[in-house]
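Selected chains from the complex are presented in situ; the others are not included.
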Amino acid sequence: MNTLEPQLQITIVTIIVTGVGIVLGTVVPAWVEGKAVLKALEGITRQPESANDLRTTLLISMALLESTAIYVLLVMLILLFANPLLDRFF
Amino acid sequence: MNTLEPQLQITIVTIIVTGVGIVLGTVVPAWVEGKAVLKALEGITRQPESANDLRTTLLISMALLESTAIYVLLVMLILLFANPLLDRFF
């Protein structure tokens, strides 16, 4: 891609990296959150009297698990909207 | 792709990245949400008296699981409608 002008190369690389990155970065959080939900539902079924404890623990845990997906989203938005390295080119 | 003009390259890359990205980004959330629904329905069958607890936990969890799909949708819509790097080309 040496013959392309710099802005074009940067734009194409940014589009590909942000698109691929947000997809890959949300796969694992969604997967482990789903497994936590399964286990909590199973626990409520087996011990109905612990339902409140299980639900509270599940929701706090999911909020914390969600944070890794939010970090990925944050970096992707920075790459798109506030990449400080681009000042020289745009 | 060296002979293509810049706008054309960017347009084609954006179409492919958004189309492929939204498909891949919704697979895992849909899959784990579906497994959570199965587990909740199974739990209601085995412990009918816990139906309300199970349903409440299921619905809150699904809303949280949905959020990772929404992050992907957000980035895809930004790439289509509000990519700030495109100002120079379009």
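Things worth noting here:
Order of writing sets the chain letters: A and B. Residues in each chain are counted from 1.
Rule of thumb we're sticking to: contacts are C-beta pairs under 8 Å (C-beta built on N, C-alpha and C of every residue); 3 or more make two chains touch, one makes a residue touch a chain.
A quick note: this is a predicted structure, and the numbers were derived from the prediction, not measured.
Taking the whole complex of the structure file rather than the 2 chains in place, the copy count of the single sequence reaches 3.
Methods note: only the chains that are shown with their structure count from here on.
Annotation, subunit A versus subunit B: rotation angle of 15 degrees from the Cα superposition, expressed as a multiple of 5.
We define each chain's centre as the mean of its Cα atoms; on that basis subunit A and subunit B are separated by 11 Å.
On subunit B, the positions that touch subunit A within their shared complex are 2, 6, 9-10, 13-14, 17-18, 20-21, 24-25, 28-29, 31-33, 35-36, 39-40, 42-43, 46-47, 49-50, 53-54, 56-58, 60-61, 64-65, 67-69, 71-72, 74-76, 78-79, 83-89.
Contact residues of subunit A toward subunit B in the complex are 1, 3-5, 7-8, 10-12, 14-16, 18-20, 22-23, 26-27, 29-31, 33-35, 37-38, 40-42, 44-45, 48, 51, 54-55, 58-59, 62-63, 66, 69-70, 72-73, 76-77, 80-81, 86, 90.
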